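With one protein chain withheld, the remaining protein chains of the complex are depicted in position.
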Amino acid sequence: MERLHVIVLVILLIALAVTLVRLRSLLAIAILTGVYSLIMAVVYTLLDAVDVAFTEAVVGAGITLTLMLAAISLTTRRETKPGKRKGQRIVGAATAIVAGVALIYATTDMPGLGIQDAPIHRHVAPYYIETGPTETGVPNIVTASLASYRGFDTLGEVTVIFTAGISVMALLWRWGKDDR
Amino acid sequence: MVSARTFSLFLVLFATWLLLSGIWDPFLIASGAVASLLVVYIAHRMSVIDGEGHPIHLSWKLLTYLPWLTWQIVVSNIAVCRTILSPSMKLDAGSGWVPASQTTPVGLVTFANSITLTPGTVALSVYPDTIQVHALDRAGIEELKAGEMNRRVRAMEGKA
Amino acid sequence: MFSLATLLVVIAMAMTLIRAVRGPTPYDRILAVNVHGTMTVLLIALAGFLTDRPDFLDLSLAYALLNFVGTLAALKFFKHGHLGEEQ
Partner (left out) sequence: MSLALDILSGACLFVGAVLMIVSALGVIRLPDLFTRLHGASIADTGGAFLLLIGMILQADSFLVGIKLGLIGIVLFFTAPTASHAVAHAALIGGLSPDDPGANQGREEAEEDRA
């Protein structure tokens, strides 16, 4: 039954993707991209990837729409018509199809959803699941790995993002000018 | 310095933390307390802890208003569902002005939100003494003009 | 029961999507996306019950809060043509 829900949602995603490609109004595209990530968050939830769904909901639905609107307000509201030259279209379509087929081919190598003896479940994961809560004192396993087992890595990531944020602000902020 | 309102804000925030986390570990409870204190401190510095930002004085009166509002919502839900499901869908939609006699901003917002929350009527724009309302059925506007909801919200907000 | 309710909500989401794609005005799209968001919040909560993992509720709570921010940002943009900073 759950599988049925996922299938319906994926059909929705495909319909939405086709619509997004055909639309020319960037405003509509920005709004509908929000819907896309919303449905994606539900799919992740149904596939039991709660933490990914969390990120998708927060970033995709909350922040992306706002950022895209900011970008649209600084640039333009309509996409220009795509090139009419036939060669361009064929190259584009060929690239998309080759990449898509390659990705689908790659997924055939992946273990099935929820199979117990997939490699990822046999390597270090059992150790973290068993000893994580007692070793780190953090109840959530994902938080335990992010903030404790690979704490330095996360610290580095946060530093990079923070620095990038400060640089962007330093570049774009209009210091002194009409500061009201 | 620390008013009852500030303290109650801290209590509400801390209770929210405890209920959302549900883990009774000393370290986590302590971090919850620190986080709540930090939020209260920032809210205090922004001076948003007032009757508008944390209207705790309304809580008891709200309890008498909510059941009535719920009933209104149920009634109008049924009405709007009937309109949507009727095959012909004859509409008599339109907008009009409804007097609002609330004296505080919180009261006015409560009234406007109550109008919007009941299906069939939406507050279009809000002015201190009147609200522009769009209704799926013009009878809804007449009903609002009769003023029962206005009176009940007015009674709820108390003295200005 | 949860399964049936979930399926019905998914269908309702698909229907609001029609309005979001058809428009015609940006306000219609935002309205449809907002309803879609409300439905998503409840769908995620229902999915938590469906799979017996009530920790999904945190996700749906966060989403209920964020849906609002996205809607307001979009509407502010429609109203003023920008998001606050002078152009």
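In order of appearance the chains are A, B and C, and numbering begins at 1 in each one.
One rule holds for everything that comes next: a contact is a pair of C-beta atoms (placed from the backbone, for glycine too) under 8 Å apart; a residue touches a chain by one contact, two chains touch by 3 or more.
Because the structure is predicted, anything quoted here is derived from the model rather than measured.
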item	value
Touching residue (missing chain; options B:S3, B:S31, B:N77 or B:T130)	B:N77
Hidden partner chain, residues of chain C it touches	1-2, 4-6, 8-9, 11-13, 15-16, 18-19, 23-28, 30-32, 34-35, 38-39, 41-42, 45-46, 49, 54, 57-58, 60-61, 64-65, 67-68, 71-72, 75, 78-79
Missing-chain contacts mapped onto chain B	16, 19-20, 22, 73-74, 77, 80-81, 84-85, 89, 91, 93-95, 112-114, 116-126, 132, 134, 136
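To be clear about the criterion, only the chains that are shown with their structure count from here on.
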item	value
Per-chain CA centroid nearest to the all-protein CA mean	C
Distance from the mean Cα position of chain C to that of chain B, given in whole angstrom	21
Gap in Å, rounded to a whole number, between the CA centres of chain B and chain A	35
Per-residue multi-chain contacts in chain C, two or more chains	58
Residues of chain A whose C-beta touches two or more other chains	none
Chain C residues touching chain A - in the complex, by the definition given at the top	3, 6-7, 10-11, 13-14, 17, 20-21, 23, 26, 29-30, 33, 36-37, 40, 43-44, 47-48, 50-51, 53, 55-56, 58-59, 62-63, 66-67, 69-70, 73-74, 77, 81-83, 85-87
Chain C partner contacts - residues on chain A that touch it in the complex	1-2, 4-5, 8-9, 12, 15-16, 19, 27-28, 30-32, 34-35, 38-39, 41-42, 45-46, 48, 50, 53-54, 57-58, 61-62, 65-66, 69-70, 72-74, 174, 178
